[in-house]
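All protein chains but one are shown in place.
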Amino acid sequence: MLALAPWFYPALAGGLGGQMTSVLIICIAALGLNVMVGFTGFLHLGIASFFGLGGLFLAILTVPMNPLEIGFLPAVFVSVGLTAAIGTLLGSPTLRLRGEYLAIVTLGFGEVVRVLFLNLENVTGGTQGLGPIPPPGSGIFVTGIDLGREFVVDSRWFYYLSLIALFVVVLLVRVLEKSALGRAWIAVREEPLAAATIGISATKVRLSAFTIAAAIAGLAGCLSVASIGTTGDPNAFGFNRSVAILCAVIIGGLGSIPGTLVGVTILFGFDIVVIPSVDSWMQRIQGQVFDVSLFTLGSWRLALVGIALIVVMRFRPIGLIPSRRFAAEFQESKQ
Amino acid sequence: MDVASFLQQCGIGITSGGFLGLIAVGYTLVYGTVGLIHFAHGDVVMLGGCLSLAILSFLVPVPVDPLTGCLVVVLAAACSGLFCGCLNICIDQFVYRPLRNAPPLSPLVSTIGVSFVLMNVGLIWIGPTDRAFPEIFLETTRSVGGFSIAMADLLVLVIVVPAVLCLYVLLRQTRFGRSLRSIAAITRVTARSGEAGKLVIATFFLSGFLGGVASVAAGVHATTINYQMGHQMGLYALTAAVLGGIGSVPGAIVGGLIVGLIRAISVAFLGPRWAIASVFLVLIIFLAFRPQGIFGKSKTRGGQR
Amino acid sequence: MRSNWFCPQNPPPFRLAWSVVVCLTIGLNTCGCQKIESNRVCLVSSLPRTGVSRQVSDEVVRGIRLAIDEVKEKAGRFTLEYRDLDNSAAASGRWTSEGEAANARMAVQDPNVMAYIGTLNSGAARVSMPILNYADLLMVSPANTAVGLTKPGLGLPGEPNVYRPSGKLNYIRVVPADDLQGPLAADWAFERGVRRVFVIDDAGVYGRGVASLFADRCREQGMAVLEHVSIDPQAAEFKSFVGSVMSADPDLIYFGGSARTKGGQLARDLVSAESEAILLVSDGCRTKAFLEAAGAASLEGRCFATSAGLSPEQADCNEKLLFLRYRQKYGTCPSNAAIHGYEAARLVIRAIADVGVKDRRAIVESAFASQVDDGVLGQWGIDANGDTTLQEVSVSVVRGGEFVHEEVMSTAGIGKKNGSR
Partner (left out) sequence: MTHRENTKVSEGAVLSPDIPLLSIDRLTVQSGGIPLIDELELDVSAGSSVAIIDSGRGSKAALLDAICGLRSASSGSVRLDGRRLKQGFSAKTFWGVLFTGILVGLLCAAAAVDIDRLWLAVVKRGLVVDEPFTPANFGRRLRSYFRAELAIDRLAGNWRIVTADGREVLAVRRDLSEARELRNQMQAAVTARRTGPGVVPDITDLVGDANEPQRELLLDETTLDRLAAGKRRIRFRGWSAFICGLFLGVGMSLAIWQRGRRSPEVAARAGVARTFRSPRNFPAMTVFENILVTVEQGIYRKSSAWWPHINKANCIERTEELIRSVGLIDQSFSFASDLTRYEQRCLGIARGLAMDPRILLIDEPADGMNTQQQHALAGILKDVCKGVLTLVVTSAGNDPVALICDRTVHLSPH
């Protein structure tokens, strides 16, 4: 049904489709974060930097400004691999730290990556970003129409691409969760001491989660960068983005995949989709009024998002759709 | 780079490190009592800066002589300190207290929500662009020996040093301080249970107050404020708190000084764009060697979570 | 049976999750005027409407609305509808590439949209140009000054053709590119007898570009470029950095950047460090915000700003129709941003009126062909690259707390100097 929706609603071909696409893409990144925060229970404040890294690698590999213009798919694979590798390298020294310290280290890593993006202008393009990135189908002609053009002009194509990717990632995460590794993650989250005494090396387990999170976020980054056409302003990969994704995961319900999806859909749907459309709608009804300084939701976005977060946490502290595990754990910790 | 200018950088670093330390103390106190990283703290400080901007531009429209300047600034610091303290208490009572025994990450989200709201308030209050702090002194710098000292930095010291001393006295000599330290020493469960509610309120007020004082210092030091300032300084201060070992007050002060120094020196040597990166790199390397920070206590029983 | 031993959670929430997504899809499909209406034309602008750039974009939008107001919302037989899209996001108070791309796609997919006014930042233009180009939609920028967007061989390798995947041109800017402003500023400094310059930029596309062009021209002129440094626009203050500037002891300090990227803070710190050097800033700083942040009093008579075209203060406020209307509507003189917005909108409206049919290609062509005689910025047209033919840069100085026109430089100067070498 969701897959068919775009055909019924041509509005999706336009900006709305693009906005929905970015929501889906952030869903992917959030699933990655959920592996780290939800399953192994460690606070990770730097997910957006991996998001950005994935996109950056894709851009470096594909843009016409750089000599090595390899195709879209291989570029995606390579950049996801590189992101995962970087995740491992960062994780291995730092993952022995205690919760808050690890959180700050991930935060710091995020900032360092952002600063690198900003300052290595020749590599990353600085604030202007790298672009335009040739769309997946560029150069391929199907019955006379250029697929690349379709990808660029009509956002439904990327909508589908990210939808498929989302399904794949959901399946992957579910499989992982049910695997031995997944059980080890949850063991570490629930009872670190006991987990240690049965020989689960918390560091290794967490490292695996960290790497997987990085890889998934990198994939999301690739998709986002490709759908936008440029890496854009590196500040978009900074602390704010990380924190927003984290909030989405937590209000959705830690450790539960549907919860994550709902959380992202609500939070980012609100920020990316609802507010702009409400604003444009309000403009159309106030079309006659020529005063520009009329009230727009946009200027209150931050407050609205913030209040939404506070309220949700106030009334559903364990998230909207908590996983049964997490709920049970919460009960346990209460008594 | 010659010695004089190097010393000058160190001076700048120490002054900026001073108020970073004060803000860091705010983080560390709240963490010590309710075990919460209070992400909104930086934005509370930002609002304090807005208030002090209003006060100062009302009181000193034109530059004045040093003594009155200092008095006015101290007054402003006190006002915004009170304001931030009360603001902090309100935030705690209305937002965090209901979540005392929620899962550990939920209050974190609320703090982020609060910080968004506060940031937006600041945006509405002082607008999106930088706002200049009024000139307070007639002479902006005074050259002593080889290198010149900005009056603003002296002023920052005038604000910060007494604050730190008062804090020390408060924590060492008074009953409040002792019980606070004991709580920070024992687990936080006591703080969650109702009987320590007063203590929690006091803690939030104290951290807010220090934040407010620091905000004036920050404004005087940077000479402009904007609504995203809180986010920036919050990051630095949080880093300072962690570097010093989160939960320990002297650690926060020392961490603040270190962060300030690193920042100033990296600005001088590597250029302004690498400040944040170098601070965080130093943090990461340091934690690899000493994972519990400078003054932090290492947990004996397998230290996860 | 055994399978769910391993995971004690049950799938139903999934359906819930998906249905939420679907509901959003259904609920929001109403936005965007989809049905083709024979006598209505949409005119969209995509600017950062929240956060740091709010002030500037507000002024641009005022200009646009004024232009539409002038023609009573009529362009030929069409009634104009103006939609003011936002390309910035809440979390970061600046333009986001997602927002920009979404706006561009919305405009492309809406058959009524015939022109796209934007963007404020050259970086954002890089996002939307290829999209709009594929759809042959006219894009008029009131503020992009990055050289590579239009001029072949001047920007990055491959520019500007990478932005023109369809091979046709559709991008016009009513504001001269940096390669006019930077060098002319250098010439001005040279004529003032400046010999030692210290160049600073904000590490942005615009700032970096204009600053390095200024620096190069200075070298050509034989002035000593002591250093060319990029500041961190996120930093709170530049005290320690200013120290190193002072130790270089320049005659003139050039800042390429805007008030949004800490231009004001920098100026303030420079002054408070008691530098005797004159301060020359690019047109991004020629705003009230800059003066507020820097403290106008301290800059009195020693801070100069270049701006493309004739500066508004030069023509006093009652001369031109625009100024009159703008005054009576908003009570102030229009800033450069407002004027450029106004000109962009006027260009578009004329093009639409001339063509008279909803044919995007035709509108683009007539826009390229258009020639403005009664422009606020003087007489100008559009050259083959889509650049304005405007060749003046006006220098203004801070007096009495605001920028006052000083003199006009023109590219004639550059030609002369080139001849002499």
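As written, the chain order gives the labels A, B and C, with residue 1 at the start of each chain.
We take it that a residue touches a chain if its C-beta (ideal position, glycine included) is under 8 Å from a C-beta of that chain, and two chains touch if they have at least 3 such contacts.
Computed from a predicted model, the values in this text were never measured in an experiment.
Enquirer: For the full complex, which residue in C:Asp216, C:Glu300, C:Asp354 or C:Glu407 touches the chain that was left out?
Expert: In the complete complex, the chain left out is touched by residue C:Asp216.
Enquirer: Check each of B:Gly18, B:Gly42, B:Gly113 or B:Pro291 against the chain that is not shown and name the one that touches it.
Expert: Final answer for the missing-chain contact: B:Pro291.
Enquirer: Using the touch definition up top, pick the residue from A:Leu130, A:Ala184, A:Ile228 or A:Leu267 that touches the left-out chain.
Expert: A:Ala184
Enquirer: Given the full complex, what residues of subunit B touch the hidden partner chain?
Expert: Residues in contact with the chain left out: 285, 288-289, 291, 300-302.
Enquirer: Which residue numbers on subunit C touch the omitted chain?
Expert: The list for subunit C reads 2, 5-6, 8, 147, 151, 153-155, 157-158, 178-179, 209, 212-213, 215-216, 219-222, 225, 418, 421.
Enquirer: Take the complete complex as the reference. Which residues in subunit A touch the chain that isn't displayed?
Expert: Touch with the absent chain occurs at residues 65-68, 89, 92-93, 96, 119-123, 180, 183-184, 186-187, 190-191, 193-203, 324-329, 331-332.
Basically, only the chains that are shown with their structure count from here on.
Enquirer: For subunit C, which other chain has the most distant CA centre?
Expert: Looking at centroid distances, B is the chain farthest away.
Enquirer: When the C-alpha atoms of subunit A and subunit C are each averaged to a single point, how far apart are the two points in Å?
Expert: Inter-chain centre distance comes to 30 Å.
Enquirer: At which residue positions does subunit A touch at least two other chains?
Expert: If we look for residues of subunit A contacting two or more partner chains, we find 118-119, 299, 301-302, 305.
Enquirer: Mark out which residues of subunit C touch at least two other chains, giving numbers and ranges.
Expert: 54, 90, 203, 232
Enquirer: Please name which positions on subunit A make contact with subunit C in the complex.
Expert: Checking each residue of subunit A against subunit C gives 1-2, 5-6, 8-20, 22-23, 64-65, 118-119, 121, 126-129, 131-132, 148-149, 152-155, 174, 177-178, 183, 224, 227-233, 235-236, 238, 240-241, 244, 256-259, 261-262, 265-266, 269, 271-277, 279-281, 283-284, 287, 290, 292-293, 296, 298-299, 301-302, 304-305, 321, 323-325.
Enquirer: Subunit A touches which residues of subunit B in the complex?
Expert: Residues of subunit B touching subunit A: 31, 37, 39, 95, 98-99, 101-103, 105-110, 112-117, 119-121, 123-124, 231, 235, 238-239, 242, 246, 273-274, 276-277, 279-281, 283-284, 287-288, 291-293, 299, 301-305.
Enquirer: Please name which positions on subunit C make contact with subunit B in the complex.
Expert: For subunit C paired with subunit B, touching residues are 51-55, 90, 93, 203, 229-232, 234-241, 243-244, 247, 259-260, 262, 264-265, 268-269, 272-274, 289, 292-295, 298.
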